[in-house]
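Have a look at the structure below, then the notes.
Excluded from the complex is one protein chain; the other protein chains are retained at their positions.
Up next, chain A:
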């Protein structure tokens, strides 16, 4: 009897495995076509000269050497870093502040949350026109407000010194609702009893924030910081749509530079080299953040 049952059990297991592989097959294909291929191919193309017409010509590290002497590339890295330094902390702090303000039973809470989410679901093309209504130097709201307070008008996106701060401001406006919802989830995961116990012990509001809320949401804060910095290093659509890198390259970000090299000048090899450098930067930044988290993130 036992000898009879075993082969059929084995057959059934093999059948189950076949089903499982069939179910997982879309992702197996994904791993090959959309993960392994791009990683290896871009590494290969980064060491070639490839204009899409003639076949790729191997040039070793020429593209990387060129990048190091490409002043524009360094400038775009500087612009990207400047944008990130303004954008990431501002958005994180504002999102946290809003989440704390919203983390209570307020009437019309869903409505407020919806208002903060409208920019999140808008494409950058829509946001470009919305931002124009605000930052157009002649007809925009922002200069009207400045004028009302007797302050001089600014040129916002058309001023090389102001363009990155203005872009960062618009990016915060667009993204803060999303990060706020992440923080809300983090805040709601902190057990209510901790606050009650602290109140009984007579802890001040500041101390409750400092010693309960802050450690409680440090995990979320970490996630938000990692996500936004990865995203910011790769920022493309906003500048592509709003400034096209101008004025005079003041908002030319690295991925926009990559896009031009690849899809306007058809230098796929050079574009791939830029992509790999950015990839390594993103990885390094993520690893540094993961390393630093041990110092300040508390998982309760």
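Here is the rule we go by: a residue touches a chain if its C-beta (ideal position, glycine included) is under 8 Å from a C-beta of that chain, and two chains touch if they have at least 3 such contacts; residues count from 1.
Keep in mind that, in the parts below, contacts and distances are computed from a predicted model.
Of the candidates "Phenylacetate-CoA oxygenase subunit PaaJ", "Stage III sporulation protein AD", "Carbohydrate ABC transporter permease" or "Alpha-ketoacid dehydrogenase subunit beta", the chain left out of this view carries the UniProt protein name "Carbohydrate ABC transporter permease".
Considering the full assembly, A:255 is the residue among A:77, A:96, A:157 or A:255 that touches the omitted chain.
One of A:65, A:85 or A:121 touches the chain omitted from the figure, and that residue is A:121. Touching the missing chain, out of A:38, A:89 or A:160, is residue A:38. Against the chain not displayed here, chain A makes contact via residues 13, 16-17, 19-21, 23-24, 26-27, 29-31, 33-35, 37-39, 41-42, 45, 52, 97-98, 101-102, 104, 106, 110-119, 121-126, 128-134, 138-141, 144, 173, 177-178, 181-182, 184-185, 223, 227, 230-231, 233-234, 236-237, 240-241, 255, 258-259, 262-263, 268, 271-272, 275-276, 278-279, 282, 286.
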